[in-house]
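The complex appears here minus one protein chain, its other protein chains still in place.
Naming follows writing order (A and B), and every chain is counted from residue 1.
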Amino acid sequence: MYQINGYFEASTIKEAVDYLKENENSQIIAGGSDVLIKTRERKSGYVDKDLVGIMRITELHGISYDESGNILIGSTATFTEVEKNEIILKNISSLSTAVGSIGGPQIRNIGTIGGNVANGATSADSASSLFAMDAIILIEGPAGKREIPIKEFYLGPGKVALNRDELMTHIKIEKKNFEGYKGHYIKFSQRKAMDIATLGCSIMVKMDGNKIGDLKIAYGVAGPTPIRATEAELMAKGMEITTENLDKIGEKCLENASARDSWRASKAFRQQLIRELPKRAIKIALGGGE
Amino acid sequence: MLKTINCKINGRDMELQVDIRESLLDMLRDRLHLTGTKQGCGVGECGACAVLIDGQTLDSCIYMAVWADGKEIVTIEGITNDDGSLSDIQHNFVDKGAIQCGFCTPGFVVSATALLEEKPNPTKAEIRRGLSGNLCRCTGYTKILDAVESTAEQRGNKK
Partner (left out) sequence: MEHKVIGKSVERWDAIAKVTGRANYTGDIPQKELLYGKICRAKIAHGKVKSMDISEALKVPGVVKILTPDDVPEISFPTAGHPYSLDSRYVDVADRRILTRNVRLYGDEIAAVIADSELAAEIAVSKIKVEYEEYEFYLSTEEALKEGAVEIHEGSKNIIADTINGTGDLEAGFKDADFIVEDVCATPIVQHCQMENQIAYAYKDVDNRWVCVSSTQIPHICRRILGQAFGMPWGKFRVIKPFIGGGFGNKQDITIEPLAVAMSMAVGGKAVMLDLHREEVFAWTRVRHAISYKIKMGFTKDGLITAADIDAISNNGAYASHGHSVVAKGGGITTALYKIPNFRYRSRTVYTNTAAAGAMRGYGTPQIIYALETFMNKVSMQTGIDQFELREKNFTKVNDENPLLHMTQHSMSLRECFEKGKEVFKWDEKRKFIDENKGGDYVKGLGIAAFAYTSGAYPKTMEIGGCRLILNQDGSIKMMVGATEIGQGSDAVFSQMVADTVGVPYEWIIADAVTDTDIAPFDTGAYASRQTFVSGMAVKKAALELKGKILEASYHFSKRTNKVTVDDMDIVDGNIIQKHDGQIIEGLGDLALNTYYNMHEGHCLTADVSNRCTKNAYPYGITMAEVEVDKKTGKVEVLSILNVHDSGRIINPILAEGQVEGGMAQGLGYGLAEELKYDAKTGKPLNNNLLDYKMPTSMDVPDLSVAFVEIDDPVGPYGNKSLGEPPLCSPAPALRNAIIDALGIYVKDIPVTPQKIIEALSENREV
C-alpha cells in the first residue's frame, strides 16, 4: 500500500488543471513508474499526496502531425507507443531507439514520455534525443497554453519549468528539426536492460554533399541536466566525415560537458564516453554501422 | 478512501471496492487471493508481479488498483486453462526444465505470453529483450529462453 491521501481521475485537461489549481496538495501521476516509487521510498514531497491521474485524458494520447507537418507527441504516450509508432520511426527513429532502451517491456508499457521529461532527470533516455531535436514542450495551466523550448524547460537536477498547477500536454518536434536529418541514440549502461544510462548520447545530422551541413549532439548525464555540445556542433559544420574529424568533434564535445565523479562512474570514464559515443552515433546514423 | 471499480479478471466481470492506496498487486493477492502473482521488489525492477492488462505485460506492484477500472486483467491463474491444463508456454516451461525455485516463473510466463502474442516468430534476441523486465537468479535464463523459443516453433508448425 502506498501512503497516498487521495486520488482523482481526470478525464480532460481542464479537469486536471482545475483540480491542480484548487488542491495545493495535489500531484500529477501518469504511468506511476516514477511517482509511486518515490512514494514508496517516502521521499519528501511524494507522501500523503492527492494524486491526479491523467492517463485517461484522451487529449494527451497519441502521436500525430500538426497542420504544419510538425510532430506532436501526447505527453502520456507510453515508451512502447513511441518506440513502435510509424511517424516516429519514419522521421525521428533515434527517439524510438532512445525510449526502447528504457527499462524492460513492463516499464516501457507504463512509463510515459511526458513523465520521463517532467521529472527532470539528466539520465532520462528520451531527453537527450529531444534536446538534439530542439523539442518544444507544450504546457497548459490556469493561465492558458504556453510553449517552451526543452533547453529552457530543464532548470536543474529534478527541476523543470512546470508550475505545480500546470500540465505538460505535448512534446512538439518541428519539421525543420527533423526533415533531412538522420539521427541516432546510444545509451551506455552497464546492463543491456533495466538500467539507467551511465551516459546517453543522441545526435541529429544533416549532410550537405559529403560535408556536414548541420550537426546536433546532445547528452544525458554529461551535466546536471541534458546538454547540447554546441561548440562541437559549430565546429563540425562544413567538415567531411573522416576519422580525424570525428575525433576532433568528440574531443570538442568535452567543452560543453560537465561530467562529475559519482559512485556510479568516474568523471574520467564519463569523459571518455563523451568523446567516443558521438563519433559512433554519427557513423551509425549515416549508415556506417557499428 | 475507497473507490468502486469494475474490471474483468481472468475472464470474470467483477465489481470491487478498493482502497485508493492499494497497488494492483495488493488487490490481486490480498483481496482476491490470486497469490500466483509474486512480489520481488515492489518497484518494477524484477517482474515477479507481472500481469496482463489489456494484453500488455505490466508490473502490478507499481500499478494502482484504481487504474484497473475498465480493464481486462489476466494473471497466471488465468493463463492456466479452465480445466487446469497448461498453456503451451507453461507446458514448455515444465518440459524444458525452466523452473527451479519457481518464484519468478509466473511473471516470466505472463511476459512470454504477451511477447508471443505480439511477435509470433521472435528471434532469440527478441525473446531476450521481451523477457528482459523479468529477473531470474536460478536458471541463467537459458532454459526459459528455450521454452519460449520452442513454443514459437511449435505454434508455427501447427499452422
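As a convention for this text, a contact is a pair of C-beta atoms (placed from the backbone, for glycine too) under 8 Å apart; a residue touches a chain by one contact, two chains touch by 3 or more.
None of these values were measured; they are calculated from a predicted model.
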Completion exercise
Missing-chain contact among A:Ile110, A:Ala132, A:Ala259 or A:Leu273 belongs to A:Leu273
Problem - Among A:Lys90, A:Lys176 or A:Lys192, residue touching the chain not depicted - result: A:Lys192
Completion exercise
Across the whole complex, the chain not displayed is touched by chain B residues 21, 29, 33-43, 45-46, 48, 75-77, 80, 84, 86, 90, 93-97, 99-106, 109, 127-129, 131-132, 134-145
Completion exercise
Note that chain A touches the chain not displayed via residues 1-3, 42, 104, 188, 190-196, 198, 263-266, 268-269, 272-273, 276-277
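Here is the rule we go by: only the chains that are shown with their structure count from here on.
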Exercise for the section: Could you pull out which chain B residues touch chain A in their complex? Expected result: 1, 3, 19-23, 26, 42-45, 47, 50, 56-59, 62-64, 66-67, 69, 111, 114-115, 129-135
Fill in the blank from the handout: The chain A residues in contact with chain B across the complex are 1-7, 9, 29, 32-33, 36-37, 40, 51, 53, 55, 80, 103-107, 109-110, 192-194
